[in-house]
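With one protein chain withheld, the remaining protein chains of the complex are depicted in position.
This part shows chain A:
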Amino acid sequence: MDSLLRRVRTKLSIHAHRKVRGLIEGEYRSVFHGRSMDFDDLRPYVPGDEFKDIDWKATARHGSPLTKRYIASRKHTLMLVVDTGRDMAALAESGESKRDLAILAAGTAGYIAIRHGDQVGLVTGTAESTRYMAPELTESHLERMLQRIHASTTLSSDPSNLSRQLDYVARTFRRRMIVMVIADDRQLTSDEQRLVRRLAVQHEILWLTIGDADLMREEWAGRAMYDVADSAALPKFLRDDSTLRAEYASSVTQTATTTEEFFESVTISSRRITSGAAVVPGLFRLLEAHKHARR
């Protein structure tokens, strides 16, 4: 198995020991709540499974909890929508590359989905072009997808424009699927908000935001900093100003709240993660939030 997926799995096993990992799988399973009633088979209960899915009679016979599996819950499609524009090659809030966090998040989600028997597809792209990898069920396919994210997200890539990819998803896929958008702290324009609102009707949307670098971070104040979009430098002397720092911090909080409120208003589960260590727990919280959101 290639390196990227192994890294994801290592991360998964380090950061989430067995129990949590099972929890995540359970949470993932319950993302779709519109189930078919076609019973398929039984499998051991894992934490996170809906209690009402437990087959109590079979459990009583078997001695350990068993959960009913339905046909409809088996073949879903997880469509990963990842921005691979230049913006994603910049640093995340923790100082890691946003691309690495995106790969970790996409890999974790994809791995769980495949383990669950679901197909995973990928939509990547920039402001210039959008690329699509059809859903498949193999780990090698997931690895190829992660490699694509890795290879196409560089500082010399085309600029980012996630609305291109969102538009593509909205226009292309008729069948309902789980769409997991991996984006950064970009502000959605009103057009994009309309697009997202439409997508939320078509699909199950999970929105994972990778927090952008703290521009006023104190230990970076002495170093040069530039915006990857146009290579414009951010002057050092301003990044060391304490009043500006306070204003920036409150502005960031304000923006995060606004974004969260928007996603809530369109019934999309969203989560903002800031570091590699926060990817697995963040994903778990995202899935959990989605389960509990009764729509």
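The definition used in the following text is that a contact is a pair of C-beta atoms (placed from the backbone, for glycine too) under 8 Å apart; a residue touches a chain by one contact, two chains touch by 3 or more; residues count from 1.
Just so it is clear, contacts and distances are computed from a predicted model.
Asks: What protein name does the UniProt record of the undisplayed chain give, "VWA domain containing CoxE-like protein", "Osmoprotectant transport system permease protein", "Na+/H+ antiporter subunit C" or "Carbohydrate ABC transporter membrane protein 2, CUT1 family"?
Replies: So the chain that does not appear here would be "VWA domain containing CoxE-like protein", according to UniProt.
Asks: Looking at the full complex, which residue from A:Ala60, A:Ala151 or A:Ala229 touches the chain that isn't shown here?
Replies: A:Ala229
Asks: Looking beyond the chains shown, say which of A:Ser64, A:Ser190 or A:Thr243 touches the absent one.
Replies: Touching the chain that is not displayed is residue A:Thr243.
Asks: Looking beyond the chains shown, say which of A:Phe173, A:Trp220, A:Phe263 or A:Phe284 touches the absent one.
Replies: A:Trp220
Asks: Which positions on chain A touch the chain that was left off?
Replies: So the residues of chain A touching the unseen chain are 86-91, 98, 155, 160, 184-187, 212-213, 215-216, 220, 223-229, 231-235, 237-238, 241, 243-244, 247-248, 251-252, 255.
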